[in-house]
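Yeah, one chain of the complex is gone here, protein chain that is, but the others are all in their spots.
Labels for the chains are A and B, by order of writing; each one numbers its residues from 1.
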Amino acid sequence: MTEVSPVAPWTSGWIPGTRSIRFGGDYNPEQWPREVWAEDVRLMREAGVNLVSIGIFSWALLEPREGEYDFSFLDEVVSLLYDAGIDVDLGTPTAAPPAWFYRAHPGARAITREGIALSSGSRGIVSPSSPAYRHAAREIASRLAQRYGTHPAVVMWHVHNEYGAPIAESYDEASVAAFRCWLERRYGTLEHLNDAWGTAFWGQRYGQWEEIDAPRVSASVANPAQRLDFRRFSSDALLDCFRLERDAIREHSDRPITTNFMASTCPNVDLWQWADEVDVVSNDHYLVAERTDNHVLLALDADLTRSLARGRPWVLMEHSTSAVNWQPRNLAKRPGEMARNTLAHLARGADAVLFFQVRASRKGAEKFHSAMIPHAGTASRRWGEVVDLGERLSGLDELVGSRVSARVAIGWDWQSFWAQDLEWRPSVDASHRERIEAFYTVLWRRGVTIDFVHPAADLTGYDVVFLPASYLIDDASADNLRGYTAAGGTLAVSYFSGIVGANDDVPAGPYPGQLREVLGLWIEEFEPMRRGETVCLSDGRTGHVWADDITLDGARAVATYLDGPAAGGAAITRHDFGDGVAWYTSTGLHGADLDRFVTDVLSDGDVPFGEPDELETVERTHEDGRRFVVQLNHADIDRPGGVAGTDLGTGRRVSIDDIVPAGAVRIVRRA
Amino acid sequence: MTEVSPVAPWTSGWIPGTRSIRFGGDYNPEQWPREVWAEDVRLMREAGVNLVSIGIFSWALLEPREGEYDFSFLDEVVSLLYDAGIDVDLGTPTAAPPAWFYRAHPGARAITREGIALSSGSRGIVSPSSPAYRHAAREIASRLAQRYGTHPAVVMWHVHNEYGAPIAESYDEASVAAFRCWLERRYGTLEHLNDAWGTAFWGQRYGQWEEIDAPRVSASVANPAQRLDFRRFSSDALLDCFRLERDAIREHSDRPITTNFMASTCPNVDLWQWADEVDVVSNDHYLVAERTDNHVLLALDADLTRSLARGRPWVLMEHSTSAVNWQPRNLAKRPGEMARNTLAHLARGADAVLFFQVRASRKGAEKFHSAMIPHAGTASRRWGEVVDLGERLSGLDELVGSRVSARVAIGWDWQSFWAQDLEWRPSVDASHRERIEAFYTVLWRRGVTIDFVHPAADLTGYDVVFLPASYLIDDASADNLRGYTAAGGTLAVSYFSGIVGANDDVPAGPYPGQLREVLGLWIEEFEPMRRGETVCLSDGRTGHVWADDITLDGARAVATYLDGPAAGGAAITRHDFGDGVAWYTSTGLHGADLDRFVTDVLSDGDVPFGEPDELETVERTHEDGRRFVVQLNHADIDRPGGVAGTDLGTGRRVSIDDIVPAGAVRIVRRA
Partner (left out) sequence: MTEVSPVAPWTSGWIPGTRSIRFGGDYNPEQWPREVWAEDVRLMREAGVNLVSIGIFSWALLEPREGEYDFSFLDEVVSLLYDAGIDVDLGTPTAAPPAWFYRAHPGARAITREGIALSSGSRGIVSPSSPAYRHAAREIASRLAQRYGTHPAVVMWHVHNEYGAPIAESYDEASVAAFRCWLERRYGTLEHLNDAWGTAFWGQRYGQWEEIDAPRVSASVANPAQRLDFRRFSSDALLDCFRLERDAIREHSDRPITTNFMASTCPNVDLWQWADEVDVVSNDHYLVAERTDNHVLLALDADLTRSLARGRPWVLMEHSTSAVNWQPRNLAKRPGEMARNTLAHLARGADAVLFFQVRASRKGAEKFHSAMIPHAGTASRRWGEVVDLGERLSGLDELVGSRVSARVAIGWDWQSFWAQDLEWRPSVDASHRERIEAFYTVLWRRGVTIDFVHPAADLTGYDVVFLPASYLIDDASADNLRGYTAAGGTLAVSYFSGIVGANDDVPAGPYPGQLREVLGLWIEEFEPMRRGETVCLSDGRTGHVWADDITLDGARAVATYLDGPAAGGAAITRHDFGDGVAWYTSTGLHGADLDRFVTDVLSDGDVPFGEPDELETVERTHEDGRRFVVQLNHADIDRPGGVAGTDLGTGRRVSIDDIVPAGAVRIVRRA
């Protein structure tokens, strides 16, 4: 508790005055009889736990009947933790309204596009626009803040849980009404809305605001701009809910307030808009167990989280000690894998690494989810690894507050993803996710640290910006990208980018309207390919999924198509634009072919890169110049680390030639 | 405009007095500011456009509030086109009711079998039995006819759009009530209905008309006769809607009235019943882009359209200049492919070839659909091809009014398809569509021109009739086929044909009850095969999907099964019946094996055929004997054309040995 300064308001860093890596997890004592709690706390201390999240699903306990509150359970738990010196991240329980809420307010249930009311009985979902829900959520948050807002154990607030997962949209009446208001604010007049949505197509013109509905299931494809706006609205409606709780808490507490994101894994909320509303960015991350490259995806997610945090330290609010329960095949983590996962997040900027959850549930939907204290108990290997990890983390205090920086960025825009994922695109094989993962993977193997950026963000710090999949680029973003490149930046774009503006509208003139000038070319027609079809490029590379029929207008062809639908035309181009360069690949490149594209671009931007490797190396740096290198060897063979300094674990000197053993993690204070 | 004779009523040919191939497309100026309209018209004239369809999605513009009309937009567009000498095919906008309609009449929404109300926001669908919809649709059609019915620009009426696409059935209350009336008209008494539907099975007997519901989703399989009748009713309900509008227009206009069919691509309406209700048959056709044989399917569709038109000239109301947007992978058309497609329709009897649409949309659900004026503008290859095509068509006036004739027919009956597609058939692999395409393809490659016929139609003109998939054959059809064969015709039937009568009822006695006598055999049991299983025939051929356990009763076995479920029995049979012959194949033949069956049958019918080829050759003939041959070389190599005469494009003499270059189209006036 010594690290907390309750009277000082939160200003920078994620917990005022914190000087330790935070370690712990979600703690749900309500699932256990009181006699287990003491054991829990004892084991937490054994494992070096110094932060737990509580209360996330406690609404029905805290407010057993509407308007009747009973905090005795929570009082006891907070005291117990306080006495043990374990800090509390106090949750508001609004992700799971009590059963009485559903009974009293059936109209608050979320409704699907098909008109199906989603019931209670799982993790609760209600309409974020429901007045009854908003009132109840604000009230319980306020009550909690009044009671615990200055409690010395409470160092952070954890509002709600995973906003937008599993769904964000609701088609209930309150949502439709709120959507209309949102539209009025966005467009001002129906004329502007009709124009933005292109309602002249298919005779959809609106004459009254009241005629506008949510884009429910229809016989054919709904208006894409309407659907896109409804996704925006739905993200905003959830953000309103967050703000409501946050502001209610702030009235009674000066502790930092967060809500746990799911950075790359929940596509339903636009986290660029959320990131500035939280005091600390926190994130939940789970491996896709069956993918053998899930450690690369973990890095992507951590980099995205850090980017949302604007480079500041962040909290890994949840990850798992081993298997989860909700994937098709829930593979357990191999020995050492948990520590590698945890430390990989830390490598990429996390100052806190927590698990879901402290003790494995015996009942309910997630009883097969791993935990710090597994079903197998403290005699298990898993528990041993948890204790070892806690011990190891306790030796890493020096890293607290250090930051990761990147010279290369990848474009990421949820709104573009939403637009691209609507129906009736040129090819179902064109996946933004697949392309971004492909580009990221090549860069990861080359040892290049990545930031993610919105295309409208300040790009001046980056030598190279990749846009693997930016279907929608609004006018401001287009200007920004032009300006970045003209000023000397290196931009690299992959196919089906810059195709539409903010309202899923094709700009006048040839594709890609938003990037035509900077790329120095225009597209006659998209040439999506048959399933599985490939094309040969003049430099021996192979193209997949897509081609464009390109007319060069300033760019030069780096490679042309030898066959396929665009045979004879440019496939990969390079354009000197102002003081910078803009690359374009009009086809899907894989593996070594993509690696060549990416390294050509990096070379243009004077960005150094290594040989492809499974040794992950990331640097964290303090303002005062202290530098730490985290190295994770994901290979099955030992690798030389190439770093000199002091091993933070052993305290021993490390030389350039020292190896990082297969599967091991090493953290070195640079010499 | 000189071609139109507004005072003379429509009598024959599709537009009174027309003497040119019509060329143009759907034109949607409401999607564009006025300043673009002049450019549109200029470009249309550059491309030789002489007919456009307008107003198809303009309801919300023309009637911005219920009962308030504003024709100023349409007045202006019609005048603009008239002044440019471009004829108008004036649409009624009833496929897309305005937003106010849905708000005012929520009960008019279409309801799915599952009870889900389909909302506005896409291309509108409403219950065709809704009184509110019928009233509104008739009213707007009538108003349009009053205003434009004698306008010299308006040469044709285009009612609604693609009736039955994407759906035809609605389970709303008005539809159920109308269904009951339809049933009373069909059956007279409940006793007849109970007997026809076989309600004794599973205890479904009706004691009151009011007990009858639409065949909504149920726990098990709904009564098949009920479902079949509901499909018939739904087709009829849409046809009633068409008649309602048509008759309203006719009160004020003598121009021909059509509605655009989707001949082989929308299975939801029985176009044999519709064909006689329109003044001119018009059709929309789009390639299945990923299929490499999509030019064969195009020919099938065009032949079916011509058959619906009873051989008269018809209108290709929509096709695409390049990619569409609603398929999984929307491949663009290769250079030359658009012209081949257009001229292939013309070869098979179209006197008008139009596109969807004149100018590519920048917004809405179909902005990635190609158009005459593409996003890439007039500098594009696509626009160049459009202009070339218009130029080429302008040289083909001689063909107007000529007809295509066929000596061979293929059976086609939507009602049979509906019945076969219901649940619980012997094998999910038995597809009517697959069989018809397979037979058609063999005949196409052999250069045999095909008509499609309903099994009850007059068959006297045909030397050979194929029934690749005629599961349902009503008693009149059975008589017709017997009579046709007895009188000297050659009938060729594939498996699972003639199995049920009009109400999906198995006739007494062995399968195939409706064809037993003419085929000279009966079936002990169907023998559908395992997925992927094949059987060997005694003549080296291979059977797929199906076999029958056959007892010959007059027919002789042409080939027997060497193995599989019917080993030892007849596989392919031939039966001398009266003065004719009836063939039967009880198994699925592919490729060369089917070719052998088909050519054996053609030989029996004395029908000439060529070697298998990708050179498509079709003849159009005038009553006065002038003959034109259209030849399309779909191969990648040049082919000798084998035709002598005069090339309509170049005006040069063509000799028998002259080649048709790879990918080229040649139209020759025979010597």
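In this section, a residue touches a chain if its C-beta (ideal position, glycine included) is under 8 Å from a C-beta of that chain, and two chains touch if they have at least 3 such contacts.
Owing to the predicted nature of the structure, the values given are computational and were not obtained by experimental measurement.
Trainee: Taking the full complex into account, find the residue in B:Asn28, B:Gln226 or B:Thr585 that is in contact with the omitted chain.
Mentor: B:Gln226
Trainee: Who touches the missing chain here, B:Pro215, B:Pro256 or B:Pro313?
Mentor: That would be B:Pro215, which touches the missing chain.
Trainee: Among B:Gly91, B:Gly198 or B:Pro374, which residue is in touch with the absent chain?
Mentor: Spelled out, the listed residue whose C-beta touches the missing chain is B:Gly198.
Trainee: Check each of A:Ala60, A:Val217, A:Cys536 or A:Ala664 against the chain that is not shown and name the one that touches it.
Mentor: Here the residue in touch with the unshown chain is A:Ala60.
Trainee: Tell me which stretches of subunit B touch the chain missing from the display.
Mentor: Within subunit B, the residues touching the omitted chain are 114-115, 197-208, 210-213, 215-226, 423-429, 503-511, 522-531, 549, 551, 565.
Trainee: Could you please point out the subunit A residues that touch the chain left off the display?
Mentor: Output for subunit A: 28, 30-31, 57-61, 64-65, 93, 95-100, 102-103, 110, 116-125, 166-167, 290, 322-323, 325-326, 328-332, 334, 360-368, 370, 374-377, 379-382.
We take it that only the chains that are shown with their structure count from here on.
Trainee: Could you put a whole-Å number on the gap between the CA centroids of subunit A and subunit B?
Mentor: Centres of subunit A and subunit B (C-alpha means) sit 49 Å apart.
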